[in-house]
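Questions regarding the structure given below will be posed in turn.
Every protein chain but one is kept in place in this view of the complex.
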Amino acid sequence: MDVTREQHPIEKMTNDSSLIQQVKRVIHLAPLEKIFNLARGYSLWPLGFGLACCAIEGLMATNAPRFDLSRFGYEVLRSSPRQADVMLVAGTITNKMAPYVVRLYEQMPEPKWVIAMGSCAISGGPFVDSYYVVPGADKLIPVDVYVPGCSPRPDAVLHAFMMLRDKVQGKVVLENAR
Amino acid sequence: MPGSSIPSTVIDGLKDKFPAIEVSENLTITVPEAELLSFMRELRDNPDYDFNFLTNLTAVDYPDNFTVIYNLVSFKYGYTLMAKVNLGKDEPAVSSLTSLWGSADWQEREVYDLFGIIFTGRHNLTRILLEDGFAGYPLRKDFQWVGGRE
Amino acid sequence: MFGQGLLKGLQITLQELFTKKVTVQYPEESLPLAPRFHGEFVLDVEQCIACSLCANACPNKVIEIETAKLDKKRVLTGYMMRLQYCLFCGLCVEACNKGAIRFSQKFEMAKYFRDQIPLILYKGEPPVQEEQGNTGITAGEAEGTEV
Partner (left out) sequence: MLRTEEITLNMGPQHPSTHGVFHVVLKMDHEVITEARPICGYLHRGIEKLAEARTYTQFIPYTDRLDYLAAMLNNTGYVQAVEKLMEIEVPERAEYIRVICCELSRIASHLIAVGTYSVDIGGITGFMYCLRDRERIMDLFEMVCGSRLTLSYMRIGGVAEDLPDEFIPALCQFLDEMPSRLDEYDGLITGNEIFQARTKHVGLLDPGVAINYGISGPNLRASGVFWDLRKNRPYSVYDRFDFEVPLGKRGDCFDRFTCRIKEMRQSLKIIRQAVEQLPEGPVMAKVPKVLKPPAGDVYHEIEGAKGILGYYVVSDGSNKPYRIHVRRPSFINLGFLNELCKGWKIADVVAILGSLDIVLGEVDC
């Protein structure tokens, strides 16, 4: 089938313009994408965005000389979400902060990934019973890797980054993927 | 602990000036709401006490009443003092101390935010921690909420 | 003199070039962990008497114990820790009289899916009922924290 920009197979299936746009954006040339992903996996740029305690361990201590995130090429902490690939949700998301977390995520360019670090980001953690806490980052945004711990060690965060790298590069077959 | 609590002679002097105050065993002073501002002004301005530092301001929701607690420190003498004001359950209001101590500003806003106690005679009494549209006052005992546990 | 502070700083960083490196090459070599390190939990099932002291000591109701009655003796049939709520404070380990629940040195607990996070430390079949013993009383339910 001749796939050109004008004659995309999806146009034969539906008339929904937004869906057509979405599919055109998502479907890429597979071999090229593999090379891209290989490169992406080795140069993830995290968003310099800390919420609570985990930010000290996940962003500061991992960047510090002891653990040194730059050995992997991930040290480029961008303060602007427009330049970041990975969002490290490090800390408790409260109801007041939730809209901003979503907005930051939406501002990040595709493709983007999210690591939920610590109990709070996974499920609200110690504060799950509170009146003002969002029970988990995945209630707001899709999460790729969960790092249990309160707070996890910097090595555990490095491990999560490497797991994310494997996922980005397609090295792992995700079991029971939905 | 040395120099921690206020000597009883000073308390006696205060009692003479403000007969309405009650002093408990551990030298906690309960002040009627009407006299709070003048009592606090006396504590701050009288050189015998010189309570220049309002360290803590909070409230408790007791079954019968709200209690606002003030912790004062005098840097000059090292005295500390705990003062309490009891307020009624419906529409609790107390006069603000922002004219005396700047540190009362944010702490009063916090108490307003979490307890719904109105501080009269001050500007900008808005919620500080929660967002403006939040319903209810979470630290009241009758506050109902749903947690996020699965 | 202007620039003196800058030179001093450069001198310090230059000296640092010749000192021992502090970076740990993490995936290849691992940092020596302290013996008391709070890692993943391990349960010594032989030791556990299903007293649920750990579940009661927990600040956040993380531990869920399922027991069954067998000859007037409580037997453990299930032990699950919902690690997504855990504070890793160690109060449960401290509460255990038998030393059954312990911390291990494993800290690489990252998962791709949320439903893989709860840590099932023991899952046994309920023992054969000789009398009409009741099963499935969870410690968590007794506290009123149904999942």
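Order as written gives the chain letters A, B and C; numbering starts at 1 within each chain.
Just so it is clear, contacts are C-beta pairs under 8 Å (C-beta built on N, C-alpha and C of every residue); 3 or more make two chains touch, one makes a residue touch a chain.
It should be emphasised that the depicted structure is a prediction, and the values quoted were computed from it without experimental measurement.
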Touching partners, among the displayed chains, of the absent chain: A, B, C
Residue of A:A61, A:L88 or A:L158 in touch with the missing chain, whole complex considered: A:A61
Positions on chain A where the hidden chain makes contact: 48-53, 55-57, 60-61, 63-66, 79, 81, 91-92, 94, 96-97, 100, 104, 126-127, 129-133, 150-151, 153
Interface with the unshown chain - residue positions in chain C: 2-6, 8-9, 11-13, 16, 22, 33-38, 57-59, 87-91, 94, 103
Hidden partner interface residues of chain B, rising order: 1-4, 52-56, 58, 60-61, 69, 71, 75, 78, 80, 82, 101-103, 105-107, 110, 114, 127-131, 138-139, 143
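Quick note on the criterion: only the chains that are shown with their structure count from here on.
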Whole-Å gap separating chain A and chain B, where each centre is the average of the chain's CA atoms: 46
Rounded Å distance, chain B centre to chain C centre (Cα mean): 42
Separation of mean Cα positions, chain C and chain A [Å, integer]: 26
Shared-contact residues (touching 2 or more other chains) in chain A: 123-124, 128-129, 136
For chain C, residues contacting two or more additional chains: 85
Partner chain A, residues of chain B touching it in the complex: 130-131, 138, 143, 145, 147-150
Interfacial residue positions of chain A with respect to chain B in the complex: 95-96, 123-124, 128-136
Residue ranges of chain A touching chain C (in the complex, touch as defined): 65-68, 71, 119, 122-126, 128-129, 136, 138, 143-150, 152-153, 155-156, 158-160, 162-163, 167, 172, 174, 176
